[in-house]
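Encoded as structure tokens, the structure appears first; notes follow it.
Every protein chain of the complex appears in place save one, which is left out.
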Amino acid sequence: MQVYADNAATTAVSKTALDAMLPMLTDCYGNPSSLHTVGQKAAEKLSAARETFAKYLNAQPAEITFTSGGSEADNQAIVSAGAIGEQKGKKHIISTAFEHHAVLHTLKKMEKRGFEVTLLPPPENGVITVEQVKEAIRPDTCLVTIMFANNEIGTIQPIAEIGALCKEKNILFHTDAVQAAGHLHIDVQAMHIDMLSISAHKFHGPKGVGVLYARKGIFLTNVIEGGSQERGKRAGTENMPGICGAAAAFADACEHMDENAAHMISLRDKLLTGLAQIPHSIINGDLKQRLPGNVNLCFEGIEGESMLLLLDEKGIAASSGSACTSGSLEPSHVLLSIGRPHEVAHGSLRLSLSEYNTEKEIDYILAVMPEIVNYLREMSPVWDELEHGQRKHQI
Amino acid sequence: MQVYADNAATTAVSKTALDAMLPMLTDCYGNPSSLHTVGQKAAEKLSAARETFAKYLNAQPAEITFTSGGSEADNQAIVSAGAIGEQKGKKHIISTAFEHHAVLHTLKKMEKRGFEVTLLPPPENGVITVEQVKEAIRPDTCLVTIMFANNEIGTIQPIAEIGALCKEKNILFHTDAVQAAGHLHIDVQAMHIDMLSISAHKFHGPKGVGVLYARKGIFLTNVIEGGSQERGKRAGTENMPGICGAAAAFADACEHMDENAAHMISLRDKLLTGLAQIPHSIINGDLKQRLPGNVNLCFEGIEGESMLLLLDEKGIAASSGSACTSGSLEPSHVLLSIGRPHEVAHGSLRLSLSEYNTEKEIDYILAVMPEIVNYLREMSPVWDELEHGQRKHQI
Amino acid sequence: MALYSDQVMDHFQHPRNVGKMDDADGIGEVGNARCGDIMRMYIKVDKDSQTISDVKFNTFGCGSAIATSSIATEMIKGKPVTEALKLSNKAVVEALGGLPAYKLHCSVLAEEAVKAAVKDYYDKNGIAYGDELKMDCEHCTACDSHQDAGSKA
Partner (left out) sequence: MALYSDQVMDHFQHPRNVGKMDDADGIGEVGNARCGDIMRMYIKVDKDSQTISDVKFNTFGCGSAIATSSIATEMIKGKPVTEALKLSNKAVVEALGGLPAYKLHCSVLAEEAVKAAVKDYYDKNGIAYGDELKMDCEHCTACDSHQDAGSKA
């Protein structure tokens, strides 16, 4: 059985998205900046795509900037807010310790430019509180950037409350909604979101397309300089197939959000409950404030990558917080941030579902996981001692 | 008859490119950073695409960074070279007045950071000389960035000679090869090119994919911060369909370069010669040092956009240096740079061919152009006076 | 072509009242070739009724420059001169079903071309007029606006 359970890493492109892309890869190949009919047909598609994103976010089309992905959107949001803050002499930014690296590394860059960054430590349940944000606000705070939902442990942050607070305090509020968009209801007006990042490949759209929503009046700093595309705020010939696929996927995801979520939540909870039966395991992240598709646990005494390899042999595509492949030997900064010790964090497993997953698949995962954990534990010198009480239990 | 003659703006995606993209939009949807088989299959495709670009540029795979387009590649090359120069206290950059805005606007940004920029004025034929570069070099020059071929007038610059000079002087050399790649032979070793920018949609690849070649040892500065994709130098989940389409298109273009060029050159020269028969017209750019597909002329007494609209009515997609649509009322900076007066520059027409164009299409263009020029000139108060000698002839 | 409304395209493709007028009572020329737009407007005035009995234009410029010239001639033809003077660029834009933002200056040119022609007629006939006909080039920001925005693929 083949089970794709790594939808937080990327999703399969939906038929709807592909159908929207194909015309742009065949007949409608024009450059939207071109005056002629071939170009203007593309320009119309570009406008339509912009309107789609605006509609489902409750924003204006002119507030939508297309980027090459979630990372670029995050970069541009933070750099822009920083530039605005700097002009007012405000150089303090509030964020969280478990943001995506697209945010964290951009914040590092801002620190090099003289900004001060406060990274809020998430509580053990992975849900930042409004009080934490409130306490961190200073007179020179120019930006609060807090992710809508965490990419590893799936916890949903109190975005509307943080938005209201920031509005009251007159501070720009950006949210990395890469994991949330298409999965959770977003209303930039009601939630008082000033800037928001989206990446299409997280909701069955294509890779290489992102959206930066920025409220009217927020002056964007270019990350990419050049032509006057995107109102001069993002240079480069538009990725038309990608943009059209992204818009189709977003509309589709938003239209079917509730039914998809209901399906995923039932699978998720079955999987979470089932896996939590394995001894010396612990669920990461709040059980309620959680993305419909996110399952994340740590299994003591074993290491994530070897678990993934064995799952892969069984046809199950999953991921681990250990991020071993990316060349880092550090365990997930997210798991460390919610207080998991290094050795426990190494043994994490993330299974992220989409509406394409079935109950049969969940049953299959539940059937193979205990064997895999046992097999690795038997090989593990750590487990041996954990079992015999020679090593301190971590969980 | 429908004639697409705006291939310098963008090209139709080839069947070859589309065929390489489709699997990435269906079965092979994995994230190349993922450990599992679905991800590793994508990772293999990514490696293969990197090898393709390396092969046809005579570079190493590790010297190839995928970006979201030519603009991003230009930005990153210049910002990186600037950072390297700054460390050595060298803050002077040499470029030309007729670069693409992706280069010119990035240079503006560098000026704001304290760099000094010398923009070489091209001679009337649009071909910068090595002597011009040599004379501009200073002890504090850290970068020479000169485009391989101009996007408006198609003139090819003496890249190998400039490369040799820069190597001798130990100065980094970047070339914006967006218009050249896939159309002209490029050998980064033989030509002593340190950095080079490519955009896939200029050779029948998809929009939204670029390549930055940077010689081993050149430390790149991130334009987009975040994950460790592209050896940590360019964050963001890779645009896999785009990258695979780009590589397929590049291989195809390089394999058929000579035959495509021969075909285009014969069409180009017929078109250039034919259009030059129209009175008060002038060809822009050198006739020999010229991209195989580029035709560019100015017609006195009329304005470009109205020409384009009438051509479009006849089914011909072309472009004009006047860049009217992009919100600028300035005529093309390229045409001004080679000495065309404002009023003449406004009347420019660029027809850019690809190997898909046919001789029939050229005949058709040649048949309709004189009517269009005459019609507009009859309507023009300027022409009236030019014809009757009341206004100074400009050409 | 979606860039322009149907009305703009209609006036561009079938410009009304295009051409020269040898016996014009007033000729106005505005814009300059440097900026890429020149409009010349010719009017013939019926002296008794002080109405514009005929009007012609010659334009060097983009699609919307031609279309705004054309519709402006239609909008003043047969009208009293005093009413032609009230032609606003806004009215021109409305009549054309809108113009892209960066083309609005064309409608300003059309308004000014009409005024310039009337002024010429007044001057030639010794008719006094007020400040509203004192042309000021600063009125038109065409040459310095948007200069940074342009790009070319």
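When the chains are written out, they are named A, B and C in that same order, and each has its own residue count from 1.
One rule holds for everything that comes next: a residue touches a chain if its C-beta (ideal position, glycine included) is under 8 Å from a C-beta of that chain, and two chains touch if they have at least 3 such contacts.
Computed from a prediction, not measured in an experiment: that's the story for all the values here.
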| item | value |
| --- | --- |
| Residue among A:D187, A:E343 or A:D363 touching the omitted chain | A:E343 |
| Residue in contact with the excluded chain [from B:E44, B:E111 or B:E359] | B:E44 |
| Residue among B:P123, B:P158 or B:G232 that touches the chain left out of view | B:G232 |
| Which of B:S34, B:Q76, B:T118 or B:S354 contacts the chain that the document leaves out | B:S34 |
| Contacts of subunit A with the absent chain, listed as residue ranges | 8-10, 100-101, 151-152, 301-306, 309, 312-313, 319, 321-334, 342-343, 346, 379-384 |
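Just so it is clear, only the chains that are shown with their structure count from here on.
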| item | value |
| --- | --- |
| Chain occupying the middle, per Cα centroid | B |
| Where subunit A and subunit C are represented by their mean Cα positions, the distance between them in whole Å | 54 |
| Gap in Å, rounded to a whole number, between the CA centres of subunit B and subunit A | 35 |
| In subunit A, residues with contacts to at least two other chains | 31, 33-37, 226-228, 235, 237 |
| Per-residue multi-chain contacts in subunit C, two or more chains | 1, 3, 148-153 |
